[in-house]
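One chain of protein is taken out of this complex; the other chains stay put.
Letters are used for the chains, namely A, B and C, taken in the order the chains are written, and counting of residues starts over at 1 for each.
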Amino acid sequence: MTTSNLHLYILAAPLLGAFAVNLLGRLSRRWVAPLTLGVLGYATIAALVVLARVLRDGTISYTIGNWRPPFGIELVIDPLGALMLLLISAVALTATFSSLTSIERELPGREHLFFTMYLLLIAGLTGLALTGDAFNLYVLLEITSITTYGLIAMGRGRAPLASFNYIIMGSIGACFYLLGVGYLYLLTGSLNMADIANILHGLQETAALATAFAFIMVGLWVKMAFFPLHSWLPNAYSLAPSGASVMIAPLMTKVTVFLMIRVMFSIFSPEYEFIQHAGVQSLIVWVAALAIVCASALALAQRDLKRMLTYIIVAEVGYMVGGVWLANSQGMTGAILHIVNDALMTLCLFLAAAAIAYRTGSLGFDSLQGLYRRMPITMAAFTIGAFSMIGVPPTAGFFSKWYLILGGIEANQWGYVAALLFSSLVNAVLFFRIIEIAYFRTGEVGHGHDHGHAAVRVEEAPLMMLAPLVLAALALIAVGFGSGPLVSGVIRLAVPGGF
Amino acid sequence: MKQVQDRAQTRAVGESLIIQTAVRLMVPFIQLFGLYVIVHGHYSPGGGFQGGVILGASFILTAVAFDLQTSLKRFTERTNAIMGNAGVLLYTGVGMLCALLGGLFLDYSALVRIIPMDPVEWRSLGIFLVEVGVGLAVMSIMASLYWDLSSRGELDEGL
Amino acid sequence: MVYAHSFWPLAAVMLPLLATVPIMLSGRSPNLRESWTLLAGGGMFAIVASMLPAVLAGGGFVLTLAEVVPGVPIQLRVDALGMFFALVASFLWIFTSVYSIGYMRALEEHDQTRYFASFAVAIAATIGVAFSANLLTLYLFYEILSLSTYPLVTHEQNAEARASGRKYLTYILGTSIGLVLPAMLIVYHLTGTLDFTHGGILAGKASPGTLSLLLLLFVLGFAKAGVMPFHGWLPAAMVAPTPVSSFLHGVAVVKVGVFSILRVVFDIFGPDLLRSLDLGVALTYFVSITILFASLVALTQDNLKRRLAYSTIGQLSYMILGAGMVSAAGMTGGVLHIAMHAFGKITLFFCAGAIYVASHKKYISEMDGLGRQMPITYVAFFLGSLSIIGMPPLGGFLSKWNLLVGAVQSQQMVLVAVLLGSSLLNAAYFFPIVYRGFFAPAPAGGAASGIREAPLFCLLPLSVTALCSLLLFFYPSVFLQLVQRALFP
Partner (left out) sequence: MQGIIAEIVAKYNYWIYVVLMMIGFYAMIGKRNLVKKLIGLNIFQTAIILFYVSTGVKRGGGIPIVDKHAALTHGIDPATVVNPLPHVLMLTAIVVGVSVTGVALAVLLRVYREYGTLEEDEILEKIGK
């Protein structure tokens, strides 16, 4: 119990900010940028303070309206949740700089509406990181989903159709989750996660419990686009306005993976998943391996940068799900570290894609030719993001892969290890294909001694898009070098008990 | 930005004197009832959501009985949006105020510091304020949902 | 062994890395840019050399940068083996820089700024590999080297360069991610550390089967060493400008591969473990195939640089062969061959480049009579090839002699035959070039085509390295001492 409200303000700031943006944005569009950035800047700083506090004092429990749990709504901020809070707010803040610029061009005159939803989505994500209540989790999940539907539908062309498919799939996922929670409620009479966990502890294993668990898991897998439930994601993310995808792509799937960890370890227990259902555990790791391989292979078939990235996201989801289900602390550490790293990598790459789209207007592979000359800084940052995806040290991506593979070796899951290596190799092919296109100008004709190179003008993206991109790229290297302290200082604490 | 009133098409569906007169008479009472439901929501069946729906329905009824234009003349899009936003801000604002005044979020007894009253009384008043906020928001959303759909999405607002 | 905490190892790595910034910024004035390159080269050699006395005295330096994985920090450490390699690489870089300037300006190459910047990153990574204290750090610099050399290999930016670049990355990245990374993780899983420890860390930690698999993964995974079947990138990478071929594919990149394998063999497995499991013998037989086959292929190549490339592939396996013998003389010969081959091969590549600059000729069959027009280049070429073949009085003799002694000592007559046979083959593919240059009649009409020696910037480095090859035969003591320190502390 605490009386400090700081963590609540992290949730409330974007919520209030959303409606303030809507109200004041009507009066003048000039209000939008300072309000959004101010709110998110505040949230980021507050999240940092909260994380430090949680690491020092341990898990914080907060009751809304002073109704004591399990009757009232409880917010639980454990180290993992606090880490997610910081990740969400920091990534959102970074992405916002770029969004502000690209939305100004893509949706002129409707910035205030866009950023209302944008901030609501962030508030929803923050809530997901905070909540300690299974039903609230459903509501917040739907808040994030509904705003995402809206944001995606704001894109051009086929975006509304992609959004509609996402609505159908996303709602099925949410309904499954709701149904699972219904079973849990029938069994325990409670909705508070800690309370349910307590009651389940003394409960016999029944078919109903397994049903509940299965429904919740499948529901979340749909939401996180775990192969083969991923079909909605590539269209939805690649057709969304770039201002929306720079924020949605890094955060949505990662937060859902976090939710899976929450459900698995705060409601159910490692003993339940990994010992009582060891066969299922092994099966899911194999499915994760399959997910990685298939999604990587599908990514190879894409001819558009953003679509390719979306398939990589699907593969990365396989990494994380597999890591969690390896059922050892290395795999878990890897999965959590990969949540952080993958959010940053995806942010970096999508920011680069947004910057490229801003200048070239298209992300087809053909339009990427000669980009190293036209946009050297953007491409340098893109290259760092690509290296991180491939897993080249010392970028961040290498270290989470390190833990994941180590977990796979420890668990004797060689299929998963092979899948991770395969995916690294495929990523190398994917990104070097792009680097090659961007590095060679026209490709076919030899022009080794052509002095006309200097004629290509440098046309970098505007500073508002470039600065966050460079920041994200530097963050990848910084997190890579700092992954030792990060793991020992934060993630080891965040690994749920039972390992 | 062109206001939607200028563009909303006149549709003479169901335009009949009897219905229009009846609706004209009914709407104030419906709205009054909506307010009643909102105001009594915190200790009897009802509340902001239900009341908000009733209020929203009254606008929809005008729109159905007359046409979109008439409805929008009475209650413009802009007012609607402002009211909706204000409603949410009221709701979250009250909760935040509790937190800012040193209590927990939505712990209305903390509001004692503004007007010294019995904390129990404040709990009652606090939830009332929240209900009002919810009611406003729901009303606005109901109305704008109908407008958006009935105008085939030609409103300036929306997606 | 006591390692003193010091920032000098980091300084040696960071100097060329930081030099990329002024190099990039001064792209508009080539003279200024090149002086940065030379300054960084000289400075780095000075730093490396300044650490030499302490290493010779049995000391060393260490610097921990960050603890990234429990028990495995990113750590730089200067020990005798690393010093040995760093000394060779940093010394030769100075001459390569000078040569690059001459070559690039003579051919008026495009994008020289990018070229010199990538070059600086590559040498920083090479020194980083030399000074790595554990396998993770080594892997880190190994990958940086792979990636920073990509722009160099594909410098021409034409279709051929594109294809070669693909091949280069496929081999290098594919093996390092697909083979070395899992091998490294398995080692970490087994031992909980990746630190290079004299005598190895793997003894008693795993079954012979696992250990053999690991050794195979490492030897094939460090594909920069060009052990067959992962040698194909090296001839392909010859599309790069000649300074790149000479330095990177003659010295830095391939030697990094060999050095990594030696590190793994000496400090992860340990000679004793190899000996006890007979893995060393298996390794020697495995690389013998590469030695012979590469030499045979080299005979058939008409493109001078490709012939040199295949020669390199064969010579690299000598070094691994030496390590695999796990006898004192054999290991000494193997390590020593890194230096001897470096000086010899860089001379040969420099000469090939000089010939191209002067005459625009790439094929040996076109080079009849060229030696009479470019005597200095051809004499240097002759000296370099003698060193590679292993004739006295050139440095290459010392290492090959040690290798032979090692083979005799371990009573592996097959290896003796391989070494002698390969030396004969070496002679067979090098001497015709020299013979044609000096004695073959010049093609009709082309005799007085005005071909003269390459510019001074090209000529100077190749003369110096050729002389160094010669001098190493007489004064090998520094290198010998380092090898002794590294292998038998």
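The rule is short, and it goes like this: a contact is a pair of C-beta atoms (placed from the backbone, for glycine too) under 8 Å apart; a residue touches a chain by one contact, two chains touch by 3 or more.
The structure displayed is predicted, hence computed values, not measured ones.
Among the chains on display, the ones the left-out chain touches in the entire complex are A, B.
Among A:182, A:364 or A:485, the one in contact with the hidden chain is A:182.
Within the full complex, the residue among A:160, A:270 or A:462 touching the omitted chain is A:160. Of the residues in chain B, those that touch the hidden partner chain are 43-45, 49, 141, 145, 148-149, 152-153, 158-159. Residues of chain A in contact with the chain left out of this view: 135, 138-139, 142, 145-146, 149-150, 153, 157-158, 160-161, 163-164, 167-168, 171-172, 174-175, 178-179, 182, 185-186, 191.
Going forward, only the chains that are shown with their structure count from here on.
Chain contacts in this assembly form an open path, with each chain touching only its neighbours along a single line. For the pair chain B and chain C, the distance between mean C-alpha positions equals 77 Å.
Chain C contributes residues 65-70, 73-74, 107-111, 136, 139-140, 143-144, 147, 151, 154, 156-162, 165-166, 169, 173-174, 177-178, 181-182, 185-186, 188-189 to its touches with chain A in the complex. Residues 3, 5, 8-9, 12, 15-16, 19-20, 22-23, 26, 62-66, 109, 113, 150, 153-154, 160 of chain A touch chain B in their complex. Residue ranges on chain B touching chain A, taken from their complex, read 1, 78, 81-82, 85-86, 88-89, 92-93, 95-96, 99-100, 102-109, 157, 159.
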